[in-house]
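A single protein chain has been removed from this complex, and every other one stays in its place.
The block that comes next holds chain A.
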Amino acid sequence: MSETKPPLDPNLKALESEAIHIFREVAAEFERPVMLYSVGKDSSVLLHLARKAFFPGRIPFPLLHIDTGWKFKEMIAFRDRIAAEFDLDLVTHTNPRGKLEGVTPFTHGSSVYTNIMKTEALRQALDAGQYDAAFGGARRDEEASRAKERIYSFRTPDHRWDPRNQRPELWSIYNGQIRKGESVRAFPLSNWTEVDIWRYIQAENIPIVPLYFAAERPVVERDGMLVMAEDARLELLPGEVKRRETIRFRTLGCFPLTGAIRSNATTLDDIIGELETATVSERQGRAIDRDEAGSMEKKKREGYF
């Protein structure tokens, strides 16, 4: 932000340049791009890179937030503050089935709930906007099926991913040729790792949701997960006790499905230090990945990001 900001190290600089290149390429090749904005740390980095890519102009596409209605309150407050501060075109969408049919993570189980409120909602929003390209913040180091995803990931008109039939991707030359109705998911952060994300947030002073930093918060332990117990909609089950603990989140999603970790990391330095000695991956806290082997691949085939 100030003139004294030290230059990025060559590793982050290379990752940044690659991401900016991808942003510009997609914006130039597609008619109606959109950027998925999940309000998490990766989205915050993605947004920062988009601002850099199109500077001194505005970001030439809208941001789309799929709001399941079950996000942490702090996430929604943060989203609205950022949208105002950076003058963003923010589109939000919630699957009306949530209200109509009373679909919640408690009544329908994490798998059905995710499918309706996230995957189906995303398809609805992409169709409504007639977007032909959608940026996402997925990284290849996150999960095994993502390790094989292209930077330009082709989708059929019904948003399906066919991992067996992906277009070869050589050098940094991307094939953006599609027919009407087809689309591409573009992943500028493909080659970033979790530590890179945190180092970049630190180096670039990028604002993130405070839930990533440790603080004393109300929690209950459920199915081996630490669930934050702040929202009145979380009903305690028999035997569950609400207590206050010093926790933080490594990833953010829907509060009933995202496990916190016990941590005292209150600064970016603390978080990076914690990561370097971490023995579990960040997705460990995500209930939806644990349903079955290959569950991410299955969700992705159906149109999930």
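One rule holds for everything that comes next: a contact is a pair of C-beta atoms (placed from the backbone, for glycine too) under 8 Å apart; a residue touches a chain by one contact, two chains touch by 3 or more; residues count from 1.
Everything below uses one rule, namely that contacts and distances are computed from a predicted model.
Trainee: What protein name does the UniProt record of the undisplayed chain give, "Branched-chain amino acid ABC transporter permease", "sulfate adenylyltransferase", "Response regulator transcription factor" or "Carbon monoxide dehydrogenase small subunit"?
Mentor: The chain we cannot see is recorded in UniProt as "sulfate adenylyltransferase".
Trainee: Could you tell me which of A:Glu25, A:Asp42, A:Asp67 or A:Asp132 touches the chain that is not displayed?
Mentor: Here the residue in touch with the unshown chain is A:Glu25.
Trainee: Looking beyond the chains shown, say which of A:Asp80, A:Glu169 or A:Glu302 touches the absent one.
Mentor: Selected residue, touching the omitted chain: A:Glu169.
Trainee: By the contact definition given up top, give the residues of chain A that touch the hidden chain.
Mentor: Output for chain A: 3, 5, 9-17, 20-21, 24-25, 27-28, 51-58, 140-141, 143-148, 163-164, 166-173, 175, 177-179, 190-191, 193, 195-196, 276, 278-281, 283-284, 290, 293-294, 297-298.
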